[in-house]
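Removed from the display is one protein chain of the complex; every other protein chain stays in position.
Let's look at subunit A:
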Amino acid sequence: MKELQSSQERSYTPFIGPFDPCVPVTHKTYVIPPNQYIVFQPLNLPQFPLQEALKLGTLWPALYSPYESRRGRREQTKDGNESL
């Protein structure tokens, strides 16, 4: 699950000014869900078992995009401090 989520994550390192008033975030991330790589869903793709599909919100593993809350997730900043 974690690997799948991180494989759908992209990141970039934003510009950090020398006089930023707050502890800068060195590493920003965003999500590219798997729908962006499918033009038209092909026939006969593998399916989740029905119970699991109802829980996950999709029948198709090829469309599944896990997302864990970033609440409390801390990221390392350049001076070694932690910031939200």
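Basically, a contact is a pair of C-beta atoms (placed from the backbone, for glycine too) under 8 Å apart; a residue touches a chain by one contact, two chains touch by 3 or more; residues count from 1.
Definition applied: contacts and distances are computed from a predicted model.
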Original post:
What name does the UniProt record list for the absent chain among "Chemotaxis protein CheW", "Spore coat protein JC", "Branched-chain amino acid transport system permease protein" or "Protein-glutamate O-methyltransferase CheR"?
Top reply: "Spore coat protein JC"
Subject >> Chain not shown, touching residues in subunit A >> reply: 31, 33-35, 38-41, 54-58, 60, 63-72
